[in-house]
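Below are the structure tokens for one structure; questions will follow.
A single protein chain has been removed from this complex, and every other one stays in its place.
After this line comes chain A, so read on.
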Amino acid sequence: MRRLNAYALTFRLPIIIWQALFFIGPLIFVVAMSFFVVKNYRMVETFELTSWAKMISRDYVWSAYRYTLVMAGSAAAIASILAFPAAWFLAFRCSARARQVALLLLIVPFFTSYLVRTFSWYTILAEAGVLNGGFALFGLGPFKMLNTPFGTLVGYLTLVLPLVMILQTVTMANIDTRLVQAARNLGCTPARTIWSVILPAGKTGFVIAALFAFILSFGDFVAPFYLGGSNPPTMPILIIDTTKAGQQWPRAAVVAVMMMLTLFSIAFAAIVYSYRKRASR
């Protein structure tokens, strides 16, 4: 046993207190609340499985759950694929200086409120918006893009694409270029190095980038609400709806706990997968 080091403790204490107050505390409270019941629009602190039984038996909960999983998964996959060529270019074809500037520019979107960026899509995606105006020139459309799953996806990508691009760029910039050269030296075509060297060498970074995209999309309320028109609802929208309908906070807590369990298991699986080393005998 190491002796308790007062010096180390002094520096670690704030983060421990912070986590306890604002993460573990609320987490315990939400879990506890999922066992409360509502009587006469009043929450009663008790331990009953009523809310769990109610929510788990409802089809609309599970269809919202599946829809949220598919949408967040699609956002993670599409963001990873869309970001890759640009990140590859920044990592391998740019000077270090150009890369720094590009990374700085990729951070700029985060300066603006996500809500503002979401609303700006209204003018682009609306029936009489910029995109449909462009399609009309070719006699196409108008296409309904707002209040559709497509709108939701656009919103998710607005949130996660810059982040995924930053993480992928940093990942690839840290790959030892001698590995790429060694592959070329052994007969690997430039295009094939992406599959044979870059993806496996940067696996951890690519998985973490996709994981972040998934987590942010899975819990996002803004995109499915404003751009997807809550139709069909995602899990965060289910939480809002449930709290509004008859003060059903315990049922909302059940949804929240379901979401957290899902995120914990997916994050755990992704991290185990990305850090897994080859079995050594």
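Keep in mind that, in the parts below, a contact is a pair of C-beta atoms (placed from the backbone, for glycine too) under 8 Å apart; a residue touches a chain by one contact, two chains touch by 3 or more; residues count from 1.
As a convention for this text, contacts and distances are computed from a predicted model.
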>> Leaving aside the chains you can see, what is the UniProt protein name of the one that's missing? Options: "ABC transporter ATP-binding protein", "Phosphoribosylformylglycinamidine synthase subunit PurL", "GlnQ_1 protein" or "Multisubunit potassium/proton antiporter PhaD subunit".
In response: "ABC transporter ATP-binding protein"
> Which of these touches the unseen chain: A:S63, A:T123 or A:Q181?
Replying inline: A:Q181
> Which listed residue (A:V61, A:A91, A:V164 or A:V197) would be found touching the missing chain in the intact complex?
Replying inline: A:V197
> Which residue among A:T112, A:N174, A:T189 or A:N231 touches the omitted chain?
Replying inline: A:T189
>> Using the document's contact rule, name the residues of chain A that touch the chain not shown here.
In response: 176, 178-179, 181-190, 192, 196-197, 200-201, 203, 277-281
